[in-house]
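This is the structure I have questions about; it appears just below.
Shown here is a partial selection of chains from the complex, left in place.
Chain naming follows the written order as A and B, and within any one chain the residues start at number 1.
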Amino acid sequence: MAGNSFGNIFRVSTFGESHGRAIGGVIDGCPSEIELDFEAIQKDLDRRKPGQSAIVTQRKEPDEVEFYSGIFEGKTTGTPIGFAIHNTNQKSKDYGHIKDSYRPSHADYVYDQKYGFRDYRGGGRSSARETASRVVAGAIAKQFLKGIEIQAFVSQVGDLGLGKHYTELDLSLTESNVVRCPDPEMAARMEEYIKSIKKEGDTIGGIITCVAKNVPIGLGEPVFDKLHAELGKAMLSINAVKGFEYGSGFEGVKMKGSEHNDQFNSDGSTKTNFSGGIQGGISNGMDIYFNVAFKPVATVIQGYETIDKEGNMVKTQGKGRHDPCVVPRAVPIVEAMTALVLADFTLMNRTIKL
Amino acid sequence: MAGNSFGNIFRVSTFGESHGRAIGGVIDGCPSEIELDFEAIQKDLDRRKPGQSAIVTQRKEPDEVEFYSGIFEGKTTGTPIGFAIHNTNQKSKDYGHIKDSYRPSHADYVYDQKYGFRDYRGGGRSSARETASRVVAGAIAKQFLKGIEIQAFVSQVGDLGLGKHYTELDLSLTESNVVRCPDPEMAARMEEYIKSIKKEGDTIGGIITCVAKNVPIGLGEPVFDKLHAELGKAMLSINAVKGFEYGSGFEGVKMKGSEHNDQFNSDGSTKTNFSGGIQGGISNGMDIYFNVAFKPVATVIQGYETIDKEGNMVKTQGKGRHDPCVVPRAVPIVEAMTALVLADFTLMNRTIKL
């Protein structure tokens, strides 16, 4: 209800503020008997963590997860998996300047209006630090979803777009560069661009594309909980996301039905895939693919004018250690949320026939 | 769970197939003491109903709603509002041709795969006829949300885009034409275009833009249930929707943070509104606006090849009476879903402070 849980059957609830004692969560409804690969979980956390390259924030957080329950002799028990990541690098003094003033396009102002006051340190609950808990839960969901491959990658940074359909790319190259773009040449250009943006003390947006392969037919519920509706909600719930499209997406509006319709092969697969692997809200066995648009991070290391709690205009400047472009670190988050959606629908799908 | 309910506190559950006896729903959690304007409800239904103009499907359905409960002496009682719309014009014979074969880019195939069999008449549960129930619930939600103005309009049909920000338009003109585009000149071009598409026996996609004004500060829950995440899910749950973006949307990815940030005025409003009225998932009092992309309707009145249940290739042809372009009739649906999201968060917001 209060918005800190995701999923119905495979359900994760997260807690934690950027500069509190710990962040973490509870995964309820994870089936028993999954043999966990803890290294794989940590690896996803490392792909998200700050300080991993020169183009991301230089904060240092080890982001080591401690599991408290729900696992016995290396396997899930079917009982809730409680976990925490302790915050070790809380430079709260970096945030004194925002205690009494509101950063533009941040959640500072609306939190104060909504709740009466806020934990202002590092953005508190509105910080993207919360997504580390999602990555933990998503990494476990991935292990449950054995056989399904979920691969996200950066397809655009600012104006620099790949301009290629995912089927033209070698996705195995995604992790070969710090931008997480599977086209090495474009990745190099993007990296240079992000560095120049960083030097300006500014930030830039980008797009992540995600592909899920080998998704069985039948996932997703008709009407309100369509597979792409839940994927859309999942993506839009990630910090800084402004848009979501799947399959033909916004470009599809320009097409005629006679072009856009995916004709069947005799095995039920389709010759084209404008549907993005989903028809009527239900997976059809073809690749699922979608784009997620991220705005430029709001924290810029430049002087700006804003208001304080009393509505006075004050001059201030972004401080702290922030990402010039959020998409490289958001790749594992997009994958994690995709895995959570697919895990939930996979379990739900076991209940629909006599 | 099975996906036929929407909302947490203000919650609607719908039922009904295209060619069953009736469609309808239950609205639970609607506050008591709302004096209902039944004409306004019917008016929204009429904006959605088939046969209302030459550019929409010529099926004739009166779409009259019967209320069974939850209303006494013209006012809501706080108990569930049960309602039904009887199906009166069920030309089931129109659909005999799809009983044993699967229409491309329709839900026919995945329903059979998921549930083992399906009510094939008129698409059954996957038909957009279900959205009439949403319009009923949304019309009641609108009456609860007195003061908030929700206005949706067609901003693009095929390649024909308005190319204007909503602030440059006179939205009061939206209902002055059958396309529901507030620019009369563009509306006329769109209408011509849809007619030509119809003549071809083809279909075309489009975009609906929606604006919500006077939304109080504080709606939306942080983390998973962000206001724009729920709006996105709501829109993506509408038949034929392929994408959602709010505020700066996909264009925002090309902007720098220093441009994109919405600077504050001293009263807490902002000088620009790239945020689309939502920061950190919470309404900030500025106009909320977003775009919804609709694909071309899958049913084309042209010959095509497809597969039957045994996987044999069969030649067939679209029949029945279908919309050449779905967006004119989808405008009230977009508004209804927006109202449902805002009603739910309005109630939720009463619970967050001591």
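The rule is short, and it goes like this: contacts are C-beta pairs under 8 Å (C-beta built on N, C-alpha and C of every residue); 3 or more make two chains touch, one makes a residue touch a chain.
It should be emphasised that the depicted structure is a prediction, and the values quoted were computed from it without experimental measurement.
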**Prompt:** Taking the 2 displayed chains as part of a homomeric complex, how many copies does that complex include in this file?
**Reply:** 4
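FYI, only the chains that are shown with their structure count from here on.
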**Request:** Report, in degrees rounded to the nearest 5, the angle of the rotation taking chain A onto chain B when the C-alpha atoms are fitted.
**Result:** 180
**Request:** Averaged over CA atoms, how far is the centre of chain A from the centre of chain B? Could you give it in whole Å?
**Result:** 26
**Request:** Spell out the part of chain B that touches chain A in their complex, as residue ranges.
**Result:** 1-6, 8-9, 14, 102, 104-107, 109-111, 113-116, 125-126, 130, 156, 158-159, 197, 200, 202-207, 217-218, 220-226, 228-230, 232-234, 236-237, 242-250, 252-268, 270, 274-276, 279-284, 291, 293-300, 302, 304-307, 311-313, 348-349, 352-353
